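Heads up: the structure comes next, in structure tokens.
A protein chain is absent from this complex, but the other protein chains hold their places.
Right, chain A next:
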């Protein structure tokens, strides 16, 4: 009798472990696939789309509604799969290079893009023919970053112009007017006051993203790589940029943040609690405020970034996601036409601002006040100032940082080793950068 009950319990445990591990599997991938295009008829073509941002699916859903209405003969049903960032890019790279299992349409983040353009057989479809009608309305720098030679492979959602977001409630409590912050010296003095009066930090010292280095380099007309695409991360401009940040950190103006940079779950929690008084981030960070930091509504104002010396360019387009069409799809031409419509048309770019809150790459929208100042828009309601007032002020100063073959490696070394060594361990800036340069060169050999 005893034996039998032992046997039964062992079998139960085995079955349970099978069931539980199966549950575990589906949790791991945290994928969800959803079919969009409810208004499509029975003859609609089915296409698939992979993305790592839930909101991007929402945008394509709206565009799909319009497309199916305007093109009754070319209707589409779209299967959208949302996956975590690393997961999606790794799977996509494997799928497109092996030619099996890839979706028709996919989002590829700018930093990952060079990996997909390596070698002679690019697995993505050139989009030149569908791009031609929009060529003159679009910011050229935002197309160049997704091109190889004269072939265009991806369309971005936004320019991603860097802006300064200030928490006016905290700044007022410290007696600081954000409008007077023009240079980094002003920013430092403001931060010292904020820390003395409120005990809060004005900004972040990022250890897991290179936004800060990017805009500080762009302000000095420099880059991470030289004109041949070789890394030069220990340049005098980079040393100047990081030494300035270290000086801010020593004066308690900026401080490292849980999560390592403003665009992480942990960091957004810290912002929402009001522990940091400003975020100097690309324009798309607005959507994170509106969707994920609801407690801050009505407290934040938008202004241009501080610079080393007045007259330097105050913004750079950062981040970005190119929507691409893969070569292995069944209906490549239809996918291309839809992507161009959903990303570049006036309707699309208006919608990109309305649902995603991004600064669209089709600049016709920037001048259309009916769109940019629409009082019903949640991105207009949330902030104390209008984003497009600042954007139009700086629109001729928006620089670009090149995305080349070495970029993913540079990002990887900075985000794992270099920035942690500098801001967490207090390592000498020049020394850390020399080591980074050596590590990157070794890796690229």
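Note that contacts are C-beta pairs under 8 Å (C-beta built on N, C-alpha and C of every residue); 3 or more make two chains touch, one makes a residue touch a chain; residues count from 1.
The rule we apply is simple: contacts and distances are computed from a predicted model.
Peer 1: For the chain that's not shown, choose its UniProt protein name out of "Protein ImuA", "Cytochrome c-type biogenesis protein", "NADH-quinone oxidoreductase subunit E" or "Arabinosaccharide transport system permease protein".
Peer 2: Protein name of the absent chain (UniProt record): "Arabinosaccharide transport system permease protein".
Peer 1: Hey, which of A:266, A:378 or A:393 is the one touching the hidden chain?
Peer 2: That would be A:266, which touches the missing chain.
Peer 1: Can you tell me which of A:43, A:121 or A:180 touches the chain that was removed from the display?
Peer 2: Answer from the full complex: A:121 touches the omitted chain.
Peer 1: Consider the whole complex, including the chain that is not shown, and state which of A:151, A:198, A:312 or A:420 touches that chain.
Peer 2: Only one listed residue reaches the unshown chain, and that is A:420.
Peer 1: What does the interface between chain A and the hidden chain look like in terms of residue numbers?
Peer 2: Output for chain A: 13, 16-17, 20-21, 23-25, 27-28, 86, 89-90, 93-94, 96-99, 115, 118-121, 123, 207-208, 258, 260, 266, 269-270, 408, 412, 415-417, 420-421, 424, 439, 442-443, 445.
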